[in-house]
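For this depiction, one protein chain was excluded, whereas all remaining protein chains were kept in their positions.
To keep things simple, chains are lettered A, B and C as they appear, and every chain counts its residues starting from 1.
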Amino acid sequence: MITIISGTNRKNANSFKIAKQYKDILQMKGQEADIIDLKNLPEDFLSTSFYENKRANKAFKPLMDQMKKCPKFVFIVPEYNGSFPGILKLFIDALEFPGTLKNKKCALVGLSSGVQGSAMAMSHLTDIFNYLGMHVLAQKPKLMGINDRMSKDRIADELGIQLLEEQAEALINF
Amino acid sequence: MITIISGTNRKNANSFKIAKQYKDILQMKGQEADIIDLKNLPEDFLSTSFYENKRANKAFKPLMDQMKKCPKFVFIVPEYNGSFPGILKLFIDALEFPGTLKNKKCALVGLSSGVQGSAMAMSHLTDIFNYLGMHVLAQKPKLMGINDRMSKDRIADELGIQLLEEQAEALINF
Amino acid sequence: MITIISGTNRKNANSFKIAKQYKDILQMKGQEADIIDLKNLPEDFLSTSFYENKRANKAFKPLMDQMKKCPKFVFIVPEYNGSFPGILKLFIDALEFPGTLKNKKCALVGLSSGVQGSAMAMSHLTDIFNYLGMHVLAQKPKLMGINDRMSKDRIADELGIQLLEEQAEALINF
Partner (left out) sequence: MITIISGTNRKNANSFKIAKQYKDILQMKGQEADIIDLKNLPEDFLSTSFYENKRANKAFKPLMDQMKKCPKFVFIVPEYNGSFPGILKLFIDALEFPGTLKNKKCALVGLSSGVQGSAMAMSHLTDIFNYLGMHVLAQKPKLMGINDRMSKDRIADELGIQLLEEQAEALINF
């Protein structure tokens, strides 16, 4: 099982659309996959999932449990202010430590409306995941100019599709 | 005016204690200062301060306005999962872009219970602030082993105090 | 006085051409400037300028002295293997520590034939210069697709020229 995390809580986000496309790619390769969409974090996430309240939020617990059980992840990472969204780090901060990510494996996909393709965001995330003991696949597609690549809610350009398919294959064998 | 941001929403956080101490240091040097404590972000911050709701949260607006008016900042940055807290990036993501931080100046103070003193967190923040057009002071004290340095709610070790005072002086002249 | 460092030892490098153009821009703003071209490092630099031999290389000493005396720098940074050239770090490693760069100021210009514009290289350099106590200007032009921007040994596209001129102005006032 691979869990794909759509790394923003923005409604109608490209990240979630790409997460669905990535799930299809994995399934066509015979690999089961599931999606966690950060848009579905509970409304009271901020006030009830941290510090002395950690593990108290009943709506968040199923997501925590899924993260704990799953051995491999794909993170879809939009660029916000030169790095990744705060909500994604908040999600990581809310997970059980150190059991959740240690000795696991993941792949990162970056996207941006501008030209950087979330490169710095993925560098920062790699630092964090390595710190937490999770291996990060070397291939990290940088999907810059994302709005020009999307058509009918999917990445539609040939290079973009190829990058996702090659990465998915590499992650299955990682 | 310098605004000091306590970079976590944890209750009774060392970051807020150090923010208060830093304010005293600045005031002893004749520099007015104020504190924004991320613990005071409104309860509904996450659901009402982003995307289509940006600028709608009346409790957050005074903080946004203070950030917009202020030319210099100090960020007190605890280490969470090998970087800085998600809540701090969420706060940055909620600010008005690009007017809030461009061409301004800031200093970073790192703290950690472990030995890294938030070095990576401050590297990531520097990338983000430079991306947003804000200059970052080179001196970034790394207050590792923070619990051993604190006494009566203040940094009490001589080296720690010296690092903060030298940085405060440098920031005033930056 | 501002010293511009052309950050590669490659012959006929774009970096050196941009260094010359940057010098012209500074001079048109009334700011004296000089260039250090890493292509001119002595042939025996590697074996005679480090460790027990530090300061022994007579051909390198004038460059060391110029770096020590100068208060402001511009580094022209081509992208080599996802970061900056090894020769540039070698040059930094050969400088006198800690007197050479502490409390000084610099600006970084990135260039690449690909689309990243040396963004990661400049992030790594910022870490290093901040560690050494040198402030880095927030504006860091990323001149991606450099070969399409060059004409007659100069950056010729309007945006590229504007980015360099705005940065030069900001550095003079930094």
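The definition used in the following text is that a contact is a pair of C-beta atoms (placed from the backbone, for glycine too) under 8 Å apart; a residue touches a chain by one contact, two chains touch by 3 or more.
Quick caveat: nothing in here was measured; it's all calculated off a predicted structure.
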In the full complex, displayed partners of the excluded chain: A, B, C
Selected from A:A94, A:V136, A:M150 or A:L164 as touching the chain missing from the view: A:V136
Sole contact to the chain not displayed, among C:L88, C:C106 or C:L164: C:L88
Residue of C:V115, C:L132 or C:I161 in touch with the missing chain, whole complex considered: C:L132
Contact set of chain A toward the excluded chain (per top definition): 103, 123, 126-127, 129-130, 132-140, 174
Interface with the undisplayed chain - residues on chain B: 115-117, 119-120, 123, 142, 144
Contact set of chain C toward the excluded chain (per top definition): 9-11, 41, 43-47, 50-52, 80-93, 97, 120, 124, 127-128, 130-132
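One rule holds in what follows: only the chains that are shown with their structure count from here on.
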Inter-chain centre distance, chain A versus chain C - centres from mean C-alpha coordinates, in Å: 36
Whole-Å gap separating chain A and chain B, where each centre is the average of the chain's CA atoms: 27
Intercentroid distance (Cα basis), chain C paired with chain B, Å: 31
Residue list for chain C, restricted to those that touch at least two other chains: 123
